[in-house]
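Please read the structure below before turning to the comments.
Removed: one protein chain of the complex. Kept in place: all other protein chains.
Coming up: chain A.
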Amino acid sequence: MDDEVLLRKSPDRDGVDTGDAPPPDTGVPEPPRARGSVSRVLSVTRYGGIYVLVVMVAVFSLVSPATFPQGATFWQVLNSNAVPALAALTLVVPLAAGVFDISIANTMSLSGVVCAFLLVHAHWSPLAAILVALGSALLIGVVNALIVVVGKVESLVGTLASGFVVQAVVLWCTSSQTITGQELTGSFQNIVFDQPIGQMTLPVLYALAVGLVIWYVLSMTPLGRRIYATGFNREAARLAGVKTARIQASALVASAFLAGLTGIVITAQLGAGSPTGGNSYLLPAFAGVFVGATQIRPGRFNAWGTVLAVILLGTLTIGLALATVPQWAQQLATGLVLIAALVIAGKERRSAGRGDKTKRLRAHRGRAAPHRVG
């Protein structure tokens, strides 16, 4: 067992693995953890969003009993939030790695337009058009990586700038016109309008698949651990042997790729290649990913938290719309939810992990000074 290599150097722990002197915690999960997992399942901190969702559904059902508690509403929430969920998931990876990617909206527009152009004007097959569109998005990812990681530009500004350039190129090449054509309907649209389960359309499945992949990578693999370490403390991670530059570069390429995918779905949904098709998704995506970071794995940008947050915000919007509340009130509600979630999460984080050390930590904080003397 390779982890024994490390322990060969401490004589008193020899033979631990062969079982003659089992350490206290081998094998069965220890009682504290077992108890922890029960409280974890019910944890308001981790799953607060689900409770809020339940309450919200109940309230909207009471307010608009004729329209809200219907099967159609359920499918509408799912279907109309698939693209916002994809856009929000796109941001999870770069943010977890400690870099912003503002250019995703423009990359969505780019790949949507490229796809539409190839279908309508070059008469390519959908598969080829999709692949080339994804390629164009990847290219933006590589450029972002060069700007941010190699050129050492602050990611927020760097990707904002590259986003402007991408948007400009898209507008120039399309003369600001939306690309339409019969090629964008029919078989191409099947990639979004097929309904494999009930009235659920395919983009919901895409979002779930993307969420699954991101969840797996971030929480189940060593790579995910390294990504989080890079995002939390890049310098410390680098000194601990994590290849932080490579991770941040890859994260930007990954986000561009996912943005490309989302752009294609948008084009299929619209039945047209809009040169600004991605723009309206950017800010809701940030809202979703930040609220998501307060859920499931509080304190970390994570896939399922993001999906939950998007559904939450989407239900809110649809519920308010069905209650015939004016549109400004919907935005107001979104803003308030965002603020509330982040404030609560901030509080939780500050008190997180105190446990039995609470008193000592408080004592430390009271002094607020490093204890190095002399």
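Going forward, contacts are C-beta pairs under 8 Å (C-beta built on N, C-alpha and C of every residue); 3 or more make two chains touch, one makes a residue touch a chain; residues count from 1.
Keep in mind that, in the parts below, contacts and distances are computed from a predicted model.
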Among "Sugar ABC transporter ATP-binding protein", "Threonine/serine exporter", "PDGLE domain-containing protein" or "Putative monovalent cation/H+ antiporter subunit B", UniProt-listed name of the chain not shown: "Sugar ABC transporter ATP-binding protein"
Option touching the unshown chain, where A:Ala122, A:Val150, A:Ile197 or A:Ala236 are the choices: A:Ala236
Residue among A:Phe117, A:Phe188, A:Tyr228 or A:Trp304 touching the omitted chain: A:Tyr228
Residue ranges of chain A at the interface with the undisplayed chain: 2-3, 6-10, 13, 16, 23-26, 32-33, 36, 220-222, 224-226, 228-229, 232-233, 235-237, 239-242, 299-300, 349, 352-357, 360-361, 363-364, 367, 369-374
